[in-house]
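The other protein chains are all here in position, but one chain of the complex has been omitted.
Right after this comes chain A.
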């Protein structure tokens, strides 16, 4: 049976493969980038599947478990962006970000029991959280892009770069909408109502509107590029509140059906 003890072996192997993939992308060796990043994803995903089997439930309950999915989806989002727009630095960024989350999981391994409260035993559970994690990864990539364009790029921002950012946000928001509405449909089955303004739901609505603002603002003929990119960074900060920040909020401590850690 696989346990968290073995995580480090899978993680090291996957990260090494991703690093080679990122290097390949820099050097313009696309085939190598695909092959190694893909194999790394496979290695990492096999750990998730083995954990799933040994826990006898989807590993999606604790923050540590969602970080696991996040570190998987970051390189996946990276390779999708790379396939579509051939950005040679994107795999480096996605690898570094995935590494950060893997390190957090290695340094702060949360004990993961088999217990899964009855309300979470639903066919909606896995799609709801997985779709959200993918959304967070894609919007993370959009945020990295915004930071790069705002603070690191010396030359003027090109229309193409903004288009990539826009497309990342469209994909991220599409997944966010699906994740949120799956949550609503699930809530109706589990808790009797589709929207209860639970603190997590409140912050999900805030995040959703924040990205809608970006999308609508970018459609203005005279929109300010820097303001739009700043909007993305603020939206991602709000997303952090929704994702884990509410665990530290007094207003959410006792009342949210989404806080399971304690």
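The working rule: a contact is a pair of C-beta atoms (placed from the backbone, for glycine too) under 8 Å apart; a residue touches a chain by one contact, two chains touch by 3 or more; residues count from 1.
Note that contacts and distances are computed from a predicted model.
Trainee: Please identify the absent chain by the protein name in its UniProt record; candidates are "ABC transporter substrate-binding protein", "Cysteine desulfurase", "ResB-like family protein" or "OpcA protein".
Mentor: Listed in its UniProt record, the absent chain's protein name reads "ResB-like family protein".
Trainee: Looking beyond the chains shown, say which of A:8, A:106 or A:181 touches the absent one.
Mentor: Hidden-chain contact among the options goes to A:181.
Trainee: Using the definition of touch stated at the top, determine which of A:32, A:50, A:100 or A:190 touches the missing chain.
Mentor: Checking the options A:32, A:50, A:100 or A:190, the one contacting the hidden chain is A:190.
Trainee: Which listed residue, A:63, A:205 or A:233, touches the chain dropped from view?
Mentor: A:205
Trainee: Pick out the residues on chain A that sit against the missing chain.
Mentor: 113-119, 121-122, 163, 166-167, 170-171, 173-175, 177-178, 181, 184-185, 188-190, 192-195, 197, 199, 202-203, 205-206, 209-210, 212-213, 216-217, 219-220, 238, 241, 246, 249-251, 255
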